[in-house]
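Note that one protein chain is taken out, while the other chains of the complex remain in position.
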Amino acid sequence: MSGTARGWSLAAGLTVAGAVAVWLATASLNNYLLTLIAFAGINVILAVSLTLANGLTGLFSLGHPAFMMVGGYVAAILTFPASRKGFMLPDLPDWLAAQQWPLLPALLAGGAAAGIAAVIVGFPVLRLRGHYLAVATLGLIFILRAVVNNLDGYTRGALGLSGIPRLTDLWWVYGWAVATIFVCWRVKQSSLGRTMMAMRENEMAAACMGVPLARTRLLAFAIGAILAGIAGGLWAHLVTNLTPTSLGVFLAFQIVVMIVLGGQGSITGAAVAALGLSAIANLLRPVEQTTGLYGLTQIVVALVLIGVLIFRSQGLFGSREPAFLQGKAVPSLPERQPATPDNTDPQRGST
Amino acid sequence: MRTLTRIVAAGTLAAGLGTAAQAQETVTIAALYNLTGGMSSIDAPALNGALLHAQLINEAGGLLGGTVMLEVVGIDTKTDQQETATAAQQALSMDNLIAGIGFGDTTFVLAAAPAFQEAGIPFVTSGATHPMLPTWVGDHMFMTAFGDDDQSYAIADYAYDTLGLRRVALWTDDSMDFTRALATFFRERFEERGGEIVGADVFMMGDTDFSAQIARLQAIDPAPDGVFIAAIPGEAGLSVKQIREAGMAFPIVSGDGFDTELVATVPGPELANDVYFSSHTYRADDRQVVTDFVAAYEEEYGRPPENAFAPLGYDAVGLIANAIEAAGSTDPEAIRDALAATRDFDAVTGTISYTRESMVPPKPVAIIGVENGEFTLLETWTPGE
Partner (left out) sequence: MSDYLLQQLANGLILGSMYALVAIGFSMIYGIVRLINFAHGDIAMIGAFTALAALMAADLPIIVVVLAVLLVGAAVGLAIEAVAFRPLRGAPQVNGFITSLAVSVLIQNTGILVLTAEPRSVAFPAFLSQPIAGLPITVDLVDVLIVVLAIVLMAALGAIVNRTRLGMAMRATAENLDVARLMGINVNRAIMAAFAIGSALAGMAGLMWGARYGQIDPMMGFLPGLKAFVAAVIGGVGSIPGAMLGGYLLGLAEVLFVGLLPPEYAGFRDAFVFGTLILVLLVLPNGLLGRAAEDRA
C-alpha cells in the first residue's frame, strides 16, 4: 500500500469487507461472541500500536497498560453521568464534575492525556536501552497504580470506577482498529518508519546518517501511547468497571507476546496473533468448564507459544507484511531485508 | 480424577433421570470465580461449595418435586476484569440460565453483575461484602454474606467491650477495596465507642514480609493494646506469625479474611494465640446444617473447607434453590422476586433474610477466638435492622 492506486483500492476494499463482516456479526451473533470479538479488536489496537515502539524502533517498552490506564480513567471520568459524579468522586473540581461527554471526544481526550503522559515520561526514560527501558516502563505501571489507588477523591481508589456506561460496541472497536492499522501502516511506509527501522538495525549508523534519534524515539513512543490511551477508553466502556489493578503487568506481557508471535514489526502479524491468541483461549473455555481442570487454557496457550517460537523463531510473519497486501509496484521495501546478524546473534541483538 | 468421575456420574445420573421422568428440566446456574491467578485461593473453595450443594440437591431428587435439576457451570475469570466481563456475557448466552453466582471480592462483582442486572437474571454473590453492592448494581443483585459494616462493628464492639482494648493500631491491605472498607468501618465504630486508633499502617496484597510495619508497631509509645489487621486469607497467617515472633503478645483482631486454617497453621500452635476475628457463623459451630456441610465437603474433596468462602458458595446455591421452591417456578424473574422475599433461610453461614432497605442481609456475626491453634466460637453478635 505504498501510495499506489492499487494499494489504496485494496485498503478501501478490505475496510469495506471488514465493515460488512462487522455488520453481519452484529446482526447475527450473541453478546458473548460480540464481546469476545470486541476484546480481540482492542488487543489488535494494542498490539499494532506497540509495534511502532517495540517492533519498528527496537525499543522494549512494557508501559502500554500504564497509558491505557491514563486514557481509560480520563475517558471514563468524562463520560460518567454528571448526576452521580458529584458524590462518587468528591474531589473533582465542579467544572469537571458537571461534564458528561459523548464517547468520541472522551476517547480523544483520553488518548491526548496518554500522549502527553508519554511525552513527559519519555523525555527522561527513553534515554535508556533494552532491558533498562523495560524495567523503567514496567515501573510506570506500578507508579501509576499506586497513585490512582491513593487518589480516592478523583478515582474512587481501590474500588475503582464502576457503572461506567457501556458505550463501546463492535463498531467503535472496528473503527479504531482500522484507524490504528492505517496510522501505523502509513508511519511504517513513510520516511519516519524507515528512520525507525534504521535505528532498530543500527543506531549508530542511523545517527551518522543524520537521523534525529531522540525525537524519533519519542514520536514512536508517544503515537503508540495515544492509541493505547484510546484503547484504554474503549476497554473501560466495554468492561464498565476500571480499577487500579485492571490493567497490569500481565497485560503488558500479553501485548509483547502478540507482537513477537506476529513477527517483530509486522502489523499484519500483530493483528493476526492478537486475534489468534484470543480465539485459542476462548475455544478452550468449554473444555475447562466441563472437565473442571481450570488453568488448562493457560497451559495450552503457553505450549502453543513455546512451539511457535521454537519452530518459527521469526514469528508468524517476520518483519514483513503478506505480499498481497504490499503494493507490487515497489518491489524492494526495507522490510524485505534479510534478518541482520544483529538480530540473530545471541551475543548481541538489542531487543 | 475426582472431578472427572463426578462429572461422569452427574452426566449419567442426569441422563438416566431424564429418560425416566419426561417432565424434568435441568436449569443452569453460572458460577463466575477467579479459579486461577491471585484471587484463586479465595474463589476456588467457593466454587467447590457451590458444586457440592447442587450435587447434593440433585442426589436428593432435585427441586419442585423432582422436576428440576441444578447444573452449576464454573467459569474461570482468571483474576482479570476483561475475562470477567467476557465470562458474564458467556454466562448470559447459556441455555436454561436462571441465575448467576460468584466472587469473593466486590471489584469483580462490579465487573460482572451489571450485565446480569441488565439481562434480568438474578446474581447472588457468595463472598463480596460491600454494603452498597445491591444499591449500586440494582434489584437483581443479592448478597449471601453480611456487609463489611456489620462484621467490623461486631469485632469493634467485642474488642472494646470484652477484650477491653482502648488503643489499637490499624493495619490495612491498601490494594483491595474489601480491606479498606473493613478498616474504615472498624475505625468508625471503635472511635465512636471511645477507643483510639494509634498508628495506621498499610501493606499490599501479595506482601509476605511485614518486618517494616512490625518495627513501626513496636516503636509506638506507649505500646498499643492490640492491632486490627484488615487482610485477606493470604496475608492472615503471615502477619500473625511475624507479629508474634517479634515478641508482641497483644490481641490481634480482624474480620472474615482471617477465617482460614492458615491463621493457626502458619504461626503454629505455640504462637497462634489471642487472635480474634468476626466471621460467618459456621466455624466451630455445631448446628446440624453446619456439621452436615463440613462432613459432605470432606467426603467430596478429601479436606475440610479451606476458608469461609466454601460455605458461602454452598449457601449461594442454597438461596437460589430455596427461591425456586418458593416461587414454584424456574423463571428468572420469579426467582428474583422469591429471592427478594427470602426470610429466615437457614444457611450454613447463618440465617438470611432480606429485610433491610439496603438488601444487605442482617446476619448474625460470629466472634471466633484462636488459642493454641484452636478455633472457638466466643460470641454471636446480632446486627440491628
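To keep things simple, chains are lettered A and B as they appear, and every chain counts its residues starting from 1.
Rule of thumb we're sticking to: contacts are C-beta pairs under 8 Å (C-beta built on N, C-alpha and C of every residue); 3 or more make two chains touch, one makes a residue touch a chain.
Just so it is clear, the model here is predicted, and its values are computed rather than measured.
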Residue in contact with the excluded chain [from B:Pro267, B:Gly318 or B:Pro361]: B:Pro267
Touching the left-out chain: which of B:Gly49, B:Gly100, B:Pro114 or B:Pro233? B:Pro233
Which of these, A:His64, A:Lys85, A:Arg145 or A:Arg194, touches the one chain of the complex that we don't see? A:Arg145
Applying the definition given at the start, please give the residues of chain A touching the unseen chain. 60, 124-125, 127-132, 134-136, 138-140, 142-143, 145-147, 149-150, 202-204, 249, 253, 256-257, 260-261, 264, 293-296, 298-299, 301-303, 305-306, 309-310, 313-314, 342-351
Interface with the undisplayed chain - residues on chain B: 35-38, 40-41, 44-45, 174, 199-204, 206, 208-209, 211-213, 215-216, 218-219, 233-234, 237-238, 241-242, 245-247, 261-262, 265-268, 270, 306
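The rule we apply is simple: only the chains that are shown with their structure count from here on.
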Please report how many Å separate the Cα centroid of chain A from that of chain B, as a whole number. 37
Residue set of chain B touching chain A in the complex reads 3-4, 6-7, 35-36, 44, 73-76, 78, 80-82, 84-86, 89-90, 92-93, 106-107, 110-111, 114, 130, 136, 174-177, 180
Contact residues on chain A for chain B in the complex? 30-36, 39, 149-150, 157-160, 162-163, 166, 235, 238-241, 243-246, 250, 282, 285, 288-295, 297-298
